[in-house]
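Showing just some of the chains, left in place.
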Amino acid sequence: MPLEEKTLNLDLDRRRRLGMVEAVWGANKTVAQILVAAKRFAAAQQPLLVTRVDTAKAKALQQQLPDLHYHPQAQCLTMGPLPTPWQRLALVTGGSSDLSVAAEATVALACHGVEAELIADVGVAGLHRLMDRLDHLAQFPVLIVCAGMEGSLATVVAGLLPQPVIAVPVSVGYGVSAGGHVALQGMLASCAPGLSVVNIDNGYGAAMAALRILHMETSRSSKKTI
Amino acid sequence: MPLEEKTLNLDLDRRRRLGMVEAVWGANKTVAQILVAAKRFAAAQQPLLVTRVDTAKAKALQQQLPDLHYHPQAQCLTMGPLPTPWQRLALVTGGSSDLSVAAEATVALACHGVEAELIADVGVAGLHRLMDRLDHLAQFPVLIVCAGMEGSLATVVAGLLPQPVIAVPVSVGYGVSAGGHVALQGMLASCAPGLSVVNIDNGYGAAMAALRILHMETSRSSKKTI
């Protein structure tokens, strides 16, 4: 058995346990490792989601597994048809530079039947852009807010709207804001009540936090399968 | 008008907008400032919640406003009867040192009609303590996990259970874990999918994040008033 087979130990039970597929974190994996994972998911008849795959790695993988679908802005791979959406949420971003993180969340949600509507580039430097969309935003059950720099968009949104707000700091910035740490800490320190936060650039994690909430909403009647 | 009157600008609209009362953060406020706030809430017929009030300050306030009720473990003040509970969640803690943060969350939830059941001292150094309670934990719509040190309890819980999990790092520890920063970062970096995090020791914030979720669940039928 090749090393890639032996050292990969997928959590195929996660779908039963948590209602989520295991996402393969592609950043530190070789093409051979990802291939083994993709084949195992296929064999188990589970949907595949690989995150953090750059274009070169994606191309190499698609040559060997043509069924793989690459989402370039999200840097994600999926395989097979995505489920029909059963729920929606809103994805709000501060600038057009936050879109790749938002795209990762979008693909991760789509793999679980949730459609994300993108409200982009409504940062607080020009506050009217957000204020004009408040009524629209009020209609979604959950809000994911992606922002870099000082990240105050999440605070402003959570101060104005009552839904669950999941904040994703984005590693967009320079000087003190390089790496997204200021956005992260600003979101954690927020004066707005009940904002919760995930790791920097963790679009996938925000999607799964939202999915836990959306599942909960439907869990008493008939649990949605992904 | 005395200075305290002039410089206090309560957000009495928060209840209508977000379904939450404004919590007064008592840590940096004087007795005079808190008194003004308490009277305004009373005048507006809104419930009062003051957090981070030490015993001495609480005693001084109660002498002037005997209706104030002090919750010593939570270091919180409330006034008037708390609403009848309409919902429950579980509060899980790693050690008996995390209880004051859990207590703050409990009081903040109680002010909004949510009862928190405490599952204390189930840290992963003795993992069986948690494993024995998994079936019980599976029955709650939302889980709040408070942990200090390395904070891995939140990761283990979120890997085993499908509900929304809100992690609260606690400033219990010494050396590298002093101040709760390691617990915070470990929760943000968690390999478990969909864990969301609030500021260190922010029991109140975790409560409000949970409340946003619980409100959402009920919002389509008949929104609960607090």
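Per-chain residue numbering starts at 1, and chain names A and B are given in the order in which the chains are listed.
Please note the rule applied: a contact is a pair of C-beta atoms (placed from the backbone, for glycine too) under 8 Å apart; a residue touches a chain by one contact, two chains touch by 3 or more.
For clarity, every value in this text was computed on a predicted model and none was experimentally measured.
Identical protein chains form the entire complex, numbering 8 copies in the structure file, with 2 of these shown.
FYI, only the chains that are shown with their structure count from here on.
Here the spacing of chain A and chain B, counted between their Cα centres, is 27 Å.
Those residues of chain B that touch chain A in the shared complex are 14, 17-20, 23, 141-142, 159-166, 184, 188-189, 193-199, 204-213, 215-217, 219.
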